[in-house]
Each structure stands twice: as C-alpha cells, then as structure tokens.
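Only a single protein chain was left out; the remaining protein chains are all shown in position.
First chain written, first letter: the chains are A and B, and each begins at residue 1.
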Amino acid sequence: MSARRALAAAAPVAVFVAVGEGTSDRVDDLCLRAEIERVASPRHASVLLVAGGVRERDVASLRRLHDQLPHPRATLCWASDIPAHFGTPRTLPPHAAPVLALRELYRQLLTGEHPSESDLLPDEPPAPWRGIGEYGQGGKGMMGGTPYGRPMPMTDDDLRDGLALDVYTLRLGPFMPTLPAGLVLTLTLQGDVIQHARMESPPLWPAPPSSPHAAHAAAVRQVEPLDESSILHKQGSSAAASESSKLGDSGATGSSAGQSGQDDNRYTPGIARTLAHREHQRAAQHLRGVARMLAVLELAPLAERCRRMACAIQHGDSVPIAPLRKALVRSGAFAAIPAGLGQLDPPMAQALGGAALRAAGDAVDERLHDRAYRELDFRVLTQRDGDVRARLHQWLDEAEQSMHLASRAGDLAPAAASHADERDVGHDPLPADDAVNMPAPNHDAFATLLCGLEWNEAMLVINSFDVAALRRMYRPPKDSPEEAGATHHGHAM
Amino acid sequence: MGGGEAETHAWQRYHLRCYPMLLLFIAFEMEMMFMYPWAVVFVAEGGKALMEMGMFLVILAVGLVYGWREGIFRWQ
Partner (left out) sequence: MPWLGTLVLLGGSVVFVAVIDSLAFALIAQRPPVNLMRDALLAPWRAVAVSLVRQQNRTEHPDRLNWALAPALYLALAGIGLAVVPLAPGVAVIDSSASVVLWGAVETLTVIAVFLHGWSANAPLPLIGAYRYAAMGLPIMLLSMFVLIGTALPAQSLSVADIVASQHDVWNVLRQPLGLLLFLLLGLSLSLRGPFDYADSADLAGGTASEVSGAARLTWQLARHAMLVAFAAMASSAFLGGYLGPVRAGPWWLALKMLVLITLLVGAGHSLARLPPSRMLTVLWTVLLPLSFLDLALAGVVALW
C-alpha cells in the first residue's frame, strides 16, 4: 500500500449514514467515536452505512444515494437486510461492533482487497438527448414543454413580493442529515423562501421500542423486536459500561463511560424500569433534539458535546446540564433564533402535544397522574410563547428537571409506561396508539408552519419538534392506505 | 439532498431577496471609492476634510434609514 493510502487509512473513516428505523440514537453514539467522521454529504464519504430497516419506499432513494459516493466506496449494512437490487454489500449483525468493521472495510478499500462498488443505477440522464434536426435540435420546448434532457424551471408568483420568477421544486430525501431520519419533504422554493411544503413521509422513531409489549407488537408487524440498552440502573451503569467496554472492540477508548459499551446490547424483556431510568431516557432524547438544533445553528462542536452528554446520560451517568446551558447562552444560540419563529397557535399545539404543547404554555403532562412522580413533587414546566426559542428552552428545562428527578428517585418504580410517555421519549409506541386521546389536526399544520419561511428558518422550525410531534403533523395521502407496517426487514439489534 | 431527486435544472431565475439592498450597497461602494484619495490627503487638509466626508456620510445615511424603513433589509 502506498504511503498516501497508508496515511489515508489512518484518517477517520468518512461515513455517510443512511438511518433506518429505530437506530438514530445508536448511530449518533457511534459517530461520537474519534475513528468515525460523519459527513454531511455523500460526496465526502467513503463508506455508506445503512443502519436499521429501510422503508420500502425509501429504497430507490438509497440506491441514488449509493451512486453519489465517490470511488473508492463500499457499503455496510448494519442490523438491516440488504435492500432490493443493491448488489452485495457487507453486512453486520446488530450486536456486533460497527467501528471495527468500518475501519476494516475502509482499510480493505484502500488496499484494494475490497473492490469499489459499481453504480447501481445507469449513468444516463432521464430523458437522453436524441437529436432530430440538422443541428441536433429536438423535443418540444425547453420551457414548459417536454424537452430532451432536463427542463428548466418555470415561473410563478412569489409569496412575499409578487415578483414572478422561477420556482424550484425539490424533494429532500429520507437520509438528509439536516432533517430527522426518515423525513421526506417536497419543497417548492422561490430563491430560498418556501412557497409550499409537504411532508411526504414521516420521520422514523429514533430509539427502538423498549417495552416488551411494544416489542411484541412490532414483531406482529413483521419487524423483529429491537434491543434495549443493557444499562438500566444508575448504580450499575459504570460497572456495566466498563465490562462491556472490555467485550467491545479493542481500539483506544477513553476512560469516560459512555464512549464504548454501546456496542454490546442484549434484549432483556420484562425488566422493571425505574423512574430514574425513564427520566434519563427522556433527558437524553431532549438533549439529542437540542443537538440537532445546534447543528443547524452552525455550532457543530457544541452539538457533539450535547450528543456526548446524551450518550452518557442514557447509560446512567448523572451529567450536569447547567454548563451546557451556559455555553449555549454565551454562543448566542438563543439570541440567534428570531422571536416568534415557528409559533404554534393553540389548536395546533393541542394537536401536537408533548413538549411542544408545554412550550406553548399548556401545563399538560402525563406524569402528573403518576403517584411516584407526585411523591417527588413533580411540577410541569412550561414556556410562554410556543415558538422555536421556547421549545429549545423547554427541552433544556425538562432535561434538567429529569436529571434532578432521577437523582432523587432512587429505586422508585412508576406506574406502567403510558403510550404517550413512550412516544415522548422517542420510542415507537403501539401503532394503534399513535393518535390516542388527542384531536387530530384539521388542517395541514406542516405547510402552514413552513410556508413563507426562508431556508435557515425552516430548518430551525423543523428541528425544533421531536419525532413524535412531526409524526402527528403527517397526513397520509388520501388514496394510499397508511403504511404503518411496510418497513423493510430490520434485524434485532 | 439525502436521496431526493430534482425535476428541473437548478439554474433558474433565482429570486434574489436582497436585490434592493444591493442598490444601496452600490451607493456606499461609490462613497468608498471617494474615500480612498480622501484618506491620503486627510491629515494635510485638516478638519475641513472631516466635515466634508461627514456630510457625504450623512447624506448616504439618510438613504440608509429610508431603506431600513422600506424594509430592504428584510430578506424580501
């Protein structure tokens, strides 16, 4: 192997992750490793990591994505069946350590042991040039007709100032790193201001279902049950983490828990979950939401720090959140978000529920009805405005509150996990309960929120909702049945 | 675009939202051109030069305030 390739092999593996069902959190934790560099564009990647089950309707996008990686490239399917017509990529069972496999694959790519994967789709334009006339002209017109090659955009009136310039329609795919995993949008833009927005597919749940009941239901839906993290009790967390770190890969790991130990999960049904554990999961989910928003605000290292904290909290460590909040204030993250952006009016907030509703000022929380929480003097936190800034504050406040509750809870066990609670924590609830006890939104909330917003503001608004709220906003097209179960097979993780 | 596909070429009559702001920018740019020789002779000319450039700036600042009120900085 030449010196250049040897040096390249020592670099962090540039991975573009196509996130599937229930794996977003684990992928985030994986990408905290120093050996992996998660890139924002497939053009900057060497390895395509397909993590978790990919929906049937997303497979075509996955093939397009695959062809966008520059050579030398390879694919690794982790905890996922190989999608249809995808060639023969390497696969990895769900409980294996992906870091070692990725590094090995990358090294083999560079030495040539693993050939670079060829294109899946033909490298031709959709309407190839077929010259008819003397100078090769043909087709029925460049503007508004059906030309050969690709047409140019057509004009339309603009929302803000009435100028009639070109509109551009683009479909942001399911694997876009700026958006939650699985979310497919069709945006019609004039310049960079959104004229129409439509959610084509809802985002996927970031965490696997954790209760045995939900896991059984998932199995009934032809998706195999997904694992739960083996770390449950706060007391056992550090011991378990160090134990599994010995079992995991032998690469250089930091001494802090939460860096490794992620890779060795077992599915343990039926274990009673304490209040502390559940509050830790909730805090971790909120912090991951904060991290997504920080990434949009171009605060990438702070976002990584946030995810690192979320990973540690999910493994049971008690990490203080106040320093993070101070760092956010100092960086101007709150000041950068315009006030009143993405404001929810009361009926929309009622329909969404969860943290978004509490950020809009409504003190509604499932935990109020639980005896264990009442013993701990639980009080519902709310914000006033219901805009993006309020939701960010709400996430941080609730994460801090959750850590506080967890530290005082000891071994208290709450009542059975309610479905709304499961959803708020990012787990997949039972399919029938997606619409439990809440009035459905009677208008296209998503389009109303995004219409007229400029790109950066739109990204901020979309990322200010957690996955549960975004799924509430999804309205399936009237002609097709709800494809609740049409998920490509995902392996147990 | 994360796997999505576009239907048309990306090249378009892009709606440049800051177009009115750019007209004001050109005005200030021309002032900057005048400032170049002004800076070289400033100390020699003394307070008179300061007053004159100040007047130039104030006149342009009136245009700035007018534009601000008209909303040209609002990403129309």
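Operating definition for what follows: a residue touches a chain if its C-beta (ideal position, glycine included) is under 8 Å from a C-beta of that chain, and two chains touch if they have at least 3 such contacts.
Since we're looking at a predicted model, the values are computed, not measured.
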item	value
Identified contact with the non-displayed chain, of A:L110, A:A310, A:L450 or A:A469	A:L110
Footprint left on chain B by the chain that the document does not show	1-2, 6, 9-11, 14, 16-18, 21-22, 24-25, 28-29, 32, 35-36, 39-44, 46-47, 49-50, 53-54, 57, 61, 64, 67-68, 73-75
Touch residues of chain A, complete complex, unshown partner	4-5, 7-8, 10-12, 14, 34, 39-41, 43-44, 46, 68, 70-72, 110, 125, 149-150, 168, 170, 176-178, 189, 191-192, 252-256, 259, 295-302, 304-305, 308, 327, 330-333, 335-338, 454-457, 459-460
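We adopt the following convention: only the chains that are shown with their structure count from here on.
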item	value
Centre-to-centre distance between chain B and chain A (centres being mean Cα positions), rounded to whole Å	41
Residues of chain B that touch chain A when the two form their complex	1-17, 75-76
Chain B-touching residues of chain A, taken from the complex the two chains share	18, 58, 61-62, 64-65, 150-153, 155, 158, 160-161, 163, 165-166, 168-177, 179, 184, 190-193, 454
